[in-house]
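Just one protein chain is left out here, and the rest sit where they should.
The first chain written gets the first letter, and so on, giving A and B; residue counts start at 1 in each chain.
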Amino acid sequence: MTNRPQPPAATPDTAAPVDVPPPAERELQLMVLDVNGERHEVITEARRTLVDVLRHELRLTGTHVGCEHGICGACTVLLDDRPVRACLMFAAQAEGARIRTVESLSARPPDAAGSQLSDLQRAFRAHHALQCGFCTPGFLMLAEGFLAERPDADTEEIREVVAANLCRCTGYQPLVEAIEDCAAARRAERAAASAPRKEK
Amino acid sequence: MRRIEDGGREDGAYEDGGRLIGRSVPRREDPRLLTGRGRFVDDITLPGTLHAQFVRSTVAHGEVTAIDLDGVRAVPGVVAAYTADDLGLGDITAQLARPVEEFVPTAMPVLARDRVRYVGEPVAIVVARDAYAAEDGVEAARVGYAVHPPVTDEAAALADGAPLLHAEAARNTLVDVRLFATEGIDEVFAAADRVVRVEARTGRQNALPLETRGVLAHWDDREEQLVLHTCSQVPHQVRTVASRCLGLVERAVRVVVPDMGGGFGLKCVVGREELAAAAAALRLRRPVKWIEDRKDALSASFLAREQHYDVRAAFDAAGRILALDADVVCDMGAYSCYPFTAGIEPLMAAAEMPGVYKVPAYRVRGRAVATNKAPTAPYRGVSRPQYVMVVERLFERAARELDLDPVEIRRRNLITDFPYTGVNGITYDPGSYRESLDLCERTLRAEGWYERQRAARAAGRHLGIGYSCFSERTGYGSAAFAQRKMAVVPGFDLSEVRMDPSGAVTVTTGTMSHGQSHETTMAQIVAERLGLELDRVRLHQGDTDRVAYGWGTFASRSIAVGGSAVRLAAGRLGEKLRAIAAARWEVPVEETVLGRGEVVRRGAPGTALDYRELAEVAYLRVDLLPKDIEPGLTATAAFDVFNDGTFSNATHGVVVELHADTGRVEILRYVCVEDCGVAINPQVVEGQCRGGIAQGIAGALFEQVTYDAQGEPSATSFMDYRVPTAHEIPDVAIHHLQTPCAFTETGAKGAGEGGTIGAPAAVLNAVNDALRPTGVELDDIPITPETVHRALHRRHYQESAR
């Protein structure tokens, strides 16, 4: 953890022109963050963005940094169930909100086949919706938040939402198809769950 | 088309459908990447890690008159700041074995010393307790410059009296080659029925892996090694350059590449910042991490693709091409990249331009010029997206002038008899050039696009259909690279396959997956060869201490070359397993065959020794081994290609509609017919196609790195550098043809770059087809909506200009 001032730098082993830095004068503040259902206290600078705190203070490195100006969406997380850019928020702004990261998607015991993947993650895999995997957590959280709000979204709506993030590997088509498939499977599951009751 | 394997058991192929090659098995990489448990460079932190950022040049061209870092060192949290003089590092100099008239070597210092040559060039490194303090420190630096006039484009670079970036490179020319010059070519042009000319420019692009560059460097006292965790496509090259710049033997440098968020060529050259961070880590004896931010990635990283073509082609009246005469100038920015040099683009274009066509006479001049822009690296396709676009424009123009169908003129010129040795001295192995064009056209016709186009035209709408035919040399071996006269000659690859006492297999490759799914596909090759379950095979890559040597992943070489080495090594391990089994049975080895996870005695059904039993003997009961069999179960193999390599090919067909009111280009349909030989994993191949096509469309319609007249980059955010989204990139229909390669071990050809190569030409041709009623032809990319709007409403703009 790097949430408190670190000791002065080690003396270099060569005669490098290194000045010993003056003591830190940064203003630290205590933040309490609810991440994936767990409460975390963090003492850090107010200027730390949410994504940096998630990654470097809480060591939840599944959320990635791609542009730090809100365009690429690699840092997308859920804030009170809605997808947001974690690079366009200071961590201090997230106090009091429920934050969910990619690590929360599979936080359940493995199924019979030994898989910890959620239905959405399985759909991504089945459709080859990831190659290098760097943008993947952002797309997963984007889709997770979107489908929760719009479970009946059609292909065009899904495509519009996928357009929120950048992927350099897949050409997007597999992402759209994976999310569409997942949504359809969830709808079918809901229909199946309610069908027997209707028959009665 | 022949089958490369006979399906016999020796090849590990099973009649019961148990084959792994050719199956879209789920990717081994996915579970960790989907759960946030991948490990990218910035995910790694060591105790006491410091963070680096760079003081960068704010001028495009100038002398450094003073660097004052005192203010930097006074910033809270800053631990150290170094200039080039403080670090005293060796330069990075990439070489070609060519005379100085053809190639001028230039040195790229790790940090700029007395001279800066582009905005963003690193001048000093600042190391701080966190990334925030590092940027605070960078802001406090004071650097003085004596500003020189900048050279911002290829014409200015070549102009009389142009300011010189490198004193040793007259006319700012780093590479100047004249090749082939078929005897009598001028007479061919003079006598031809028709000569067409295309002058085209292609925009500067950023390969743009979503993960920027980065490194975590630390000194490991126990191993007496500098360890660099970095995202590189060529780990052993990073080791070589790091050891040279830092004055260490190669053993004392270990390069480890974790998960990598794309590369596309940008990460197959050795960067400067990684080495400066390593030097700082050595000095401070603390881990130093540098993660490039997006602003720097867009402006100060390695770029590509800015080229100018002036090309003529001679045709006979039947539309057969008679000669090609090309002048290619590539704007390579400020420096030669290592190891490829500034020759990477012009040499590729010059060598390969005739492509899939039977061109009887050819002459080319290829030049690389230096300008005050960030330097260039290979980028997916390297020059092929550009020259294919130009050649395809030539055929379209000739078809128009000769009143021929654009598909028919291609058909008359495509290479159909293989192997074919071209005017460029390259021998093309069998492909499906003609078949892919036919299928692509058939597909668009069957879908009714030609009727729709006629109806749209009648209704005043602007629909266009465009094609591109191309091949892509993959599996470049050392022979092919030696032809390019590189001073270091890439090409071969090594693999070691090791079976442990439990019968599980570890395989190494010198290639370096960064999205291409090698953990899956290489395992498929090994598992099939040995008759193993896929999950019994594990790939190791990207660690110079674990992998003996390798040339990494670029030029679509991994499956063709690396995959061949892997298969050979697996085969040798199989031989050893058979030898042990034969010894146990006391029969000649010829009486054994590999089965599914076991060695089977020929002609004695039911007699088998499974690998676990054999592995136990090899390690734990070596007393049972005959004297001539060494203990242990490892096998190594090297693979190289001793001819011109193997050519994948494809035809792309695109339908666009131009929006008359805004000039927007909308892609209505995209069809790709590709042939990369045996597809180890078809889903992975399709992924490469789709992703590559998206990048090609990006270059055709959206992305461009731009500079102002002072050489200041003007697209330093994703607002200005327009990476297309799911809204802009269409679905792509992919059809596969399969012409197996005769000399790779699996029959596979490379598949990494084709999508990117074919897309710009096909899109540009489709736009021009849509513009046909206007008489306007466009030859440059990217095509902007304004360009299209002006083409559609030419009269209006002429009137308003009056």
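Things worth noting here:
Keep this in mind: a residue touches a chain if its C-beta (ideal position, glycine included) is under 8 Å from a C-beta of that chain, and two chains touch if they have at least 3 such contacts.
The definition used in the following text is that contacts and distances are computed from a predicted model.
Of "Xanthine dehydrogenase family protein subunit M", "Stage 0 sporulation protein A homolog", "NADH-quinone oxidoreductase subunit N" or "Purine hydroxylase delta subunit apoprotein", only "Xanthine dehydrogenase family protein subunit M" is the UniProt protein name of the chain excluded from the display. Among B:Asp91, B:Glu135, B:Asp500 or B:Asp731, the one in contact with the hidden chain is B:Glu135. Chain A meets the missing chain through residues 26-27, 29, 45-47, 49, 52, 68-70, 73, 76, 79, 82-85, 87-90, 92-93, 96, 142, 145-146, 149, 160-161, 163-165.
Within chain B, the residues in touch with the undisplayed chain are 131-132, 135-136, 139, 293-295, 659, 661-664, 702, 706, 714, 717, 719, 722, 724-725, 727-728, 784-786, 789-790, 793, 796-797, 800-801.
We adopt the following convention: only the chains that are shown with their structure count from here on.
Inter-chain centre distance (chain A to chain B, centres taken as mean C-alpha positions): 29 Å.
On the chain B side of its complex with chain A, the touching residues are 24, 26-27, 29-31, 33-40, 42-43, 45, 48, 50, 70, 73-80, 82, 86, 129-133, 208-212, 259-262, 264, 283-286, 291, 293-294, 514-517, 683-684, 686-687, 690-695, 717-719, 723, 725-729, 731-732, 755.
Remark: chain A residues 2, 6, 9-10, 12-14, 16-19, 21-26, 45, 47-48, 52, 55-56, 59-69, 71-72, 74, 101-103, 105-106, 115-117, 121, 124-126, 128, 130-137, 140, 159-160, 162-176 touch chain B in the complex.
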